[in-house]
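The complex is shown incomplete by one protein chain, all other protein chains being positioned as in the whole.
And then chain A:
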Amino acid sequence: MTSSHLLQLEHVNHTFDAGRIVALRDVNLDFGEGESVAILGASGSGKTTLILVMCGIRTPTSGVLRWRGEPISTLRQWTDLRRTEIGIVFQDFNLFSTLTAAENVEVAMFGSGASTAERKRRVEEALDTVGLARRATHLPQELSGGERQRVAIARSIINNPKLILADEPTGNLDSKNAAAILDLMFDLQRARGSTLIMVSHAPDQARRCARHVNMKDGQVVDQTFAPARRMRRLREPSRTRLSQSQAPARAIHPHHPRRGVCRRQLHHALRLVAQCA
């Protein structure tokens, strides 16, 4: 069912504390384009480490990673991949607190060579896709947890990456928001044909993924592929569509947060560096 090799891990090991803690032990995995994968396992089984290794944020102690068959050996190759081909969604959103929703999304586009107008258009489009068009000028602290994660998702897809990595993307959300975020992520994955690799320890969430990778003590203990029949049903667009009205315009914070001169300097600095370097 994998059409072509996107990301491969060969004999990947990762240890902490000079080998005392083994987080990944001889992991061999092969992910194809368009796959949806759930990584399952108890806390401490190495899921987060695996995600970070798969995007080069952590360099494995040993082993080889290949992108479209080519081994990735330098940090430079990884940063280029993260800028263009790999989007990451974290459990705790990781937004810039001083930047608005739109600016947070735009930051991922700095250095992509897109013009200001082009960036603006695509940011609007992405925020619209995640149902946040009306929240574009809000700061993260003015948004609910679910809305924040949707900003992070918009940011992760803004450069049309081939691979989306998500580490417990709903871990900080209530069940209603969690369901909406999952719907959004699977819809996007199907619409764009990208690969989604998601860490989750909720079995009902994992059921929506075509492939399960079960981990224990840093090892992949087994992998299961959902039957094609069941997957076909899941491929139908989900019913809980995200819409503008789903998030009523309510004040999360009664007072207005700090705005003004001392807020956007990070945005300016990032844009300047992206344009010059």
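Going forward, a residue touches a chain if its C-beta (ideal position, glycine included) is under 8 Å from a C-beta of that chain, and two chains touch if they have at least 3 such contacts; residues count from 1.
Everything that follows uses one rule, which is that contacts and distances are computed from a predicted model.
Of the names listed as "ABC transporter permease", "Fe-S cluster assembly ATPase SufC", "Ribose import ATP-binding protein RbsA 1" or "Cytochrome ubiquinol oxidase subunit I", the one that matches the UniProt record for the absent chain is "ABC transporter permease".
Contact with the omitted chain, checked across A:M54, A:I72 or A:V107, is made by A:V107. Interface note for the absent chain: among A:L9, A:L24, A:A38 or A:L52, the touching residue is A:L52. Among A:L7, A:A38, A:L65 or A:L81, only A:L81 touches the chain left out of the display. Residues 48, 52, 55, 57-58, 75-76, 79-84, 86, 88, 90, 92, 94-97, 107-108, 111, 155, 261-262, 265-266, 268-270, 272-274, 277 of chain A touch the missing chain (whole complex, contact as defined above).
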